[in-house]
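Every protein chain but one is kept in place in this view of the complex.
Order as written gives the chain letters A, B, C and D; numbering starts at 1 within each chain.
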Amino acid sequence: MPEFLDIKHLDAGYGRSQVLFDVTLGIPWRGGVAVLGRNGAGKTTLMKTIVGELPAWKGEVAFDGRDISRRATQERVRAGIGYVPQEHSVFARLSVRDNLAVGSLASKKDDAVDHVLTIFPKLGQRLDQPAGTLSGGERKMLAIGRAMLGDPKLLLLDEPTEGVWIGVIEEITERLIELAKSIAVIIVEQHLDLALRVADYAYVLDRGRVALQGQANDVRVNPELMRYLAP
Amino acid sequence: MPKSMTVVREAIAGDEADGAMAERVAAGQAKEQVKAGRKVLPIVEGVVLVAALLAPLVLQDYLTVFATRVIILALFALSFDLVWGYAGIMSFGQALFFGSAGYGVALLARDLDITNIFVVLPAGTLIGLTFALLLGGFLLLGRHPSSVIFVSLGTLTGSYAADRLARGWYYLGGQNGIPSIAPMSLGGYEFTEGPAFYYLVLGILVVVYLLCRFLVRSQFGLALAGLRENEQRIAFFGYKVQHLKAIIFAIGGAIAGLAGSLYAFHEGFVWPNMVGVVVSTQVVLYVLFGGSGTLIGAVIGAVIVEGVSFWLSDNYREIWPIILGLLLLLVILFRPLGLISFVLGERERVGSFGAKPKETVKRTEKQTEKEKRNAAP
Amino acid sequence: PAPWANAAEGPIKVGIATDLTGPIAYAGNADANVAKMVIKEINTAGGLLGRPLELYIEDTASNESVAVGNVRKLIQRDKVDMVLGGITSSMRNAIKDPIVARGKTLYIYPQLYEGKECTPYLFCTGPTPAQQCDEFIPWLIKNGGKKFALPSANYVWPHTLNVYARKVIEANGGEVVFEEYYPLDQIDFSSTVNRIISNKVDVVFNTVIPPGVGPFFKQLYEAGFLKNGGRLACVYYDENTLNINQAAEIEGLASCLDYFKVLTKENPFDAKIQAAYEKDFPGNFLFAAGSAATGTYRGLKLWEAAVKEAGKVDRDSVAATLDHAKIAEGPGGPAEMVPGKRHCKMKMYTAVAKGGNYEIVGRSDGLVDPKEC
Amino acid sequence: MANAFVAAFEILSFGAIIVLIVLGLGIIASMMGIFNFAQGEFVLLGAYITYLAYAKGLPIWAGMVAAPFVVGALGFVLEALIIRRFYAAPIVAMLGTYALGLIIRESVRGLIGGFYLTVPEPIGGSIDIGAMHISAWRFTIIVITLLVMAGCYLLLSRTSFGLRMRATLENPSLARASGISTPLMYGATFAFGSALAGLAGALIVPVFSLYADLGLRFLIQGFVAVMVGGVGSFIGPVAGAGVIGTLSAALPWVMAPVVADVLVFVLAIVFIKFRPQGLIAGKGV
Partner (left out) sequence: MPLLEAADIKKIFGKLTALDGAALTVGENEFHGLIGPNGSGKSTLMKCIAGAEVPTQGKVSFINTDITAFTPTERARAGMSLKFQITSVLPTLTLYDNILLALQAQSSLFDLVFSRTRDALHDQVMTMLTQFRLADRAFDAAAALSHGQQQWLEIAMALAGKPKLLLLDEPTGGMSLEERRVTGELLQPIKKHCSLVIVEHDLDFIRDICDRLTVLDQGKVLASGTVSEIQANKSVQEIYLRRA
């Protein structure tokens, strides 16, 4: 049986500089997958290529059995991919309320926004504030909330806990573990512990190549791991 | 509560370099041409200079006169390029300085009979400088930086208002402008159109060009680039942003004023369009067409736009404005960085202030390799 | 081509600089057409001094800076013997120096204008304020009333014309209720219309120009000015401008020019040139007085006469004979230069718009003096 | 009293005309971040289409109805072919649309031969109230302007269109990542803004007659109105247009028109300088 998201021999990059080299990975229908690697390893680039913000130079991206590597981002998203970018992850001039409204444009559930607000009560107090004026952590919460509202079948999270306070990280982690029971989650994360708690499987990128992969628990104890994460 | 609103805007603008902007930068980056290494600019500059020096020898009389005009306009384009291409200040009303200097020297000639080149050119330069300081001081300066759109539409409106003022003001000749300006003089010699005037103007252009070139390649030029990229950010480094903007805007105004006074004497008349929107837009087109952010691009743009319109109006009399529009559109669409980008790489266009890039890279690459090995456990 | 007697000396070069593009292109193209027609006519008749005429047309593009460049082409590249052209006053001002002072060439300006142009070697063949006002304003006072309003576009022609008009109005027992100037592209005239209505003005002596004039007349009409017996007067209104408004909005508008198309009914010569023009140039560019087409015709013919008399084409000789040149036939009748004045005497007609066409209601007894310089 | 009423009506009607013209400009500027220098030419095209219908013997209102659709469709096409490349650079967009405007304007000039052509109003004459006459057509324009304004407001506030549009402008890549089809949004918005310009042109041509510079005449005034009102919302530019239109019609009642003309712009710049966010800061619709 094919994987839910199947990436084969993917090359990608910016302009003429290639960043990803022959990346092959598979994401199952359910459960978490962590993508690790040091700064500049190509994690964000991989995420962008999956949602289609960057074109794949070579190779194949298949989602739900269909090749999506030529599809526009919005089509991929409508097909069920949710994405929390690393930077610029909220609509800065739109209010928090409108940000959430954009997230739920495609959603059928009425109480979805309320649900997000129970997860992140902090946002409830900031509904009319332009999202650009939120604090760093609040912004991340909003971005995650927004992506969750679209009922994705595959959720891509690019460093969702950067700048988030430990108290909230715990909350987010639990939600993600919960979520990973019903959908697929790809998480790029520097908190190794967190990442490997959410993920069952992990890939480690090094200079644009998959350097290491395996079950989360195996990767965690792999002596090679530190070498790929240290600067 | 106006205060807190501005604060909100500022927070948004300053903090979250907004997504659209990020996309812009990324788009620009993606187009990066890897033509580094070779230095193309000096070659282009040299070719243009030689061509300009030889032009009167091969051109007929009237074409030399035309070429003189073009060179004056190139000087004007230079002033705009400095302000927009280097410092990122969108002066959509650059004609205001050009034209007011033109009017100024025309009045000197008409009312005071002063046409001495050593008086009128400095006077024109000074007028341009003063007007730039006044308008710039009003529009650009202040605690809260003005947005590009505000500056561009503000200067545009300023120039529009000046145009209308000139049309309405009888002393300035109203709609008719000031005709029959006496030629510029030096002692008994009169600069009428022709090769002498041409070389005079070319000389001035070369000197101004070299000064500008020196300026933008100095560390001051780097400060200007910082200003263009993110004015608020560099204030936190300790740059006196207000001074920088005032200085560069005033220099731009002064050069425009110099060009305007030359133009007035060369054409022999000034009229309201000269301060207005049409000429303001025209200079923006020159620079965009040639390639903003490279001094030579401004010159090339002026030469080509003027040359092409001249040729078109000769050969496609009825429809030349349409063809010109089409050409402009095509260049803007397919060469948003201007014609110069055909020969010039992105990096060289944006400029780089590091010394001897190649050597340094090699040296440090070795070092980092070593360091990486060291860092690895 | 005809066998030219003096072919060896080469053709005589006539330069036309006029607005072929831009806002007043309709006038410029008509002028260029007239020039083509006249030159062709002269050439068919054997040329001038046994030499063919060669026409050089440059576009002044309704843009003074383009114009100067292009006029220089005529002078310096084509080395024409004479330049005729320019429609607006500002255009004349811009190009006269390159032609006359720096270019040392003869310049003929064909358009009706504000007068006061007394530059040597510059000859004007269109009507002057005196020609347009002296007979017209008394007629207006008789057929409209004594209270005049002078709404005007803010540029030189209206200013200067109004000074003259005011003198004539007051000399004939009329009164100027107000004289006001507007930006050239103003298109809302509510306050003006209000002043006209509330001051019970009899005659609106208008020098507002397009684009403002259309909305202005419409607003006047809608405010009931015509209904209450008001009279519109506008001395540049010719057949071109009739279309700006619907016929009802300008019913009774009076104009005073050197030519109207209706004259073809009474003048065989006018009928002849009108027909010749329409045959060659059947398009939209009308042979009309307000766009300087008649002045162009007159100017070229006067110049032809002058060259014939001089027997040479150099500037000074032609200027000397053009000084007193005459033509027996031209649009609207004969014309002659007033010696020493470089302006032209011609017949003037007063016409009134009725249902979208002009009717001649008055004609000058003889040639009217320009009273300039 | 009667005089004051007429004055108020006239001033209001000119204000309405400016609002009508600025509507489309404002939507494109606020929603797409593009100051469209060709907007005046879209107005011109609307006027020209109305004239064409009239010249071909069709009823004038038919031309007026067709104008917004034709111009809107053209806007859609132009967006896909040209404008789309400009979102990355607002200044380049100004110049690009300027060139586009030049092309359209000069083509239309060629088509109408540089003349001033009259188009009669479908509802002509004046409404007489006692001794006062007010123009029936200007009155109609006021009514239509109000209706169109209300319609746009509802569209932008009651449907998700406005939200999608603002999201797209704010951060296109994130908008795509939220499932919004940004190309479609841009196309639709630009077409909508152009259609409004077409409508404006159709409605004002009987008042001002048709000529090639018809639209250009309003352009800078429109930009100033947008700035005064505040970029970033629908209401802002509309309010700005109301103020600028009313001001430029009202000032000549109390001072020399030539002075009034310049004064409007000077006042506007000073206002914007000290209240850069505009009359109505970019909030809500």
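Here, a contact is a pair of C-beta atoms (placed from the backbone, for glycine too) under 8 Å apart; a residue touches a chain by one contact, two chains touch by 3 or more.
Treat the numbers as computed from the prediction; the structure is a model and nothing was measured.
The missing chain, though absent from the view, touches A, B when the full complex is examined. Within the set B:Ala161, B:Val241 or B:Val283, the residue that contacts the chain not displayed is B:Val241. Take subunit A: the residues that touch the chain left off the picture are 14, 17, 38-41, 44, 86-87, 121-122, 126, 129, 133-138, 141, 159, 162-168, 171, 190, 192, 226, 229-231.
Counting the whole complex, the residues of subunit B in touch with the unshown chain are 1, 4, 7-8, 11, 14-17, 25-26, 28-29, 32, 36, 143, 215, 218-220, 222-223, 225-226, 229-230, 232-241, 243, 247, 347, 350, 352-355, 357, 360-361, 364-365, 367-368, 371-372, 375.
Following the convention adopted for this analysis, only the chains that are shown with their structure count from here on.
Comparing chain pairs B-D and A-D by the number of C-beta pairs in contact, the larger count belongs to B-D. Seen from the C-alpha centroid of subunit C, the farthest chain centroid is that of A. Centre-to-centre spacing of subunit A and subunit C amounts to 76 Å, using the average Cα coordinate of each chain.
In terms of their C-alpha centroids, the spacing between subunit A and subunit D amounts to 43 Å. Separating the CA-averaged centres of subunit B and subunit C is a span of 41 Å. Each of residues 21, 154, 181, 183 in subunit C touches at least two other chains. Multi-chain contact residues of subunit A (touching two or more other chains): 88, 90-93.
Considering their complex, residues 51-53, 72-74, 77-78, 83, 85, 88-94, 98, 101-103, 105-106, 146, 150 of subunit A touch subunit D.
Taken together, the subunit D residues at the contact with subunit B in this complex read 33, 35, 82, 85, 87-92, 94-96, 98-100, 102-103, 106-107, 110, 169-174, 220, 223-224, 227, 231, 258-259, 261-262, 265-266, 268-269, 272-273, 275-277, 281. Taken in their complex, subunit B has these residues touching subunit C: 60-63, 65-66, 69, 164, 167-168, 170, 173-177, 179-181, 192-193, 267-269, 271, 273-274, 278-279, 309-310, 313-314, 317-318, 320-321.
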